[in-house]
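Yeah, one chain of the complex is gone here, protein chain that is, but the others are all in their spots.
Our next item is chain A:
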Amino acid sequence: MNSGIDLQGTFIQSLSDFGISAELAKVFWMPFPMLLMIIGATVGVLVNVWLERKISAAAQQRIGPEYAGPLGVLQPVADGLKLVFKEDIQPAKSDPILFTMGPVLVVMPVFLSYLIVPFGQNLVITNINTGVFLWIALSSIVPIGLLMAGYSSNNKYSLLGGLRAAAQSISYEIPLALSVLAIVMMSNSLNTIDIVNQQADYGILSWNIWRQPVGFVIFWIAALAECERLPFDLPEAEEELVAGYQTEYSGMKFALFFVGSYVNLVLSALLVAILYLGGWSSPIPIDMLSNLLGVDPSTSWVQVVDASLGISMTLLKAYFLVFIAILTRWTVPRVRIDQLLNLGWKFLLPISLANLLITAALKLAFPTAFGG
């Protein structure tokens, strides 16, 4: 099997040549992908903030940030620095421990979920068999952090915002999980790499979006609701709740919520790209291209091109979805809380259940097309 570039194997091999045991070499290797992923996720947030400012400006016929760096690209860095240097205010009657733990509990699971996001055959931190399921489990920790933040602020708007956020993310987790389950059924695996490989055979034609159009829409709506993006940003609805559970937060603790929500948005977009849009595979399969050009796909420069193309494909797909999310935010009004819960429980849940059953039936009827 063509496994592509194996950086880990090469690193361990080269350290072993110096006489270091393979185990120790692996210990030395482990921090690199983790650090890279954390830095990547943080830079992703900066890109996201810049995109949000620029696209919202374009939607409202403004120019947006312009002077901080070319096209204002340094504006998010300035925002971040401002938040770092702001005074960290702790309300007098709040609960200090829970007040600090809340944002931490919101951010940590989101960053941990990057463990399972693959950018190539070997470009993933952990290739575990429960991949997508681990993501769903981790994202279910977030409501506890939100409740903690809402409760410890000792402010009625915060508490209401926290309760709303938890209710929202619990009710949209179910359609989300059911639409993921349909994908898992088709690819016979919870592993993200297997899911991508199963869509890689015929380029753009074999992507899951053609086989799971309903699941794609449900997943995207539910993911937006989980990220509390605008059509569903009730937990922080400014007109009703000041800023929801973030009301009492300032400085870095506020920034943690901010970073968490943007990292979560990028993560959801990446997962949509992996589950429905073929992950790192390009619209035209690279093997077909190299065969057409008469190059052996296992030569080293083709491998390098393949890997870099894989990373850029994943990011391109993800940022296209982020663009759609931002455009939605600046064009669609907010739903009411009863509309939100009705949409989740009375519309998305039955439809995703039906989608799951139909997928199972199609899998039994046409095992070749639906991964028997």
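List of remarks:
Note that a residue touches a chain if its C-beta (ideal position, glycine included) is under 8 Å from a C-beta of that chain, and two chains touch if they have at least 3 such contacts; residues count from 1.
Going forward, contacts and distances are computed from a predicted model.
The subunit not displayed here is recorded in UniProt as "NADH-quinone oxidoreductase subunit J", chosen from "CoA transferase subunit A", "SufE family protein", "NADH-quinone oxidoreductase subunit J" or "Peptide/nickel transport system permease protein". Taking the complete complex into account, A:S140 is the one of A:T42, A:Q90, A:S140 or A:S290 that touches the chain left out. Contact with the chain not shown here comes from a single listed residue; of A:T130, A:N291, A:S308 or A:N342, that residue is A:T130. From the set A:E23, A:E87 or A:D296, the residue in touch with the chain omitted from the display is A:E23, counting the whole complex. In the full complex, the hidden chain is touched by chain A at residues 23-24, 27, 98, 101, 128-130, 133-134, 136-138, 140-141, 143-144, 147-148, 151, 159, 163, 166-167, 170, 173, 190.
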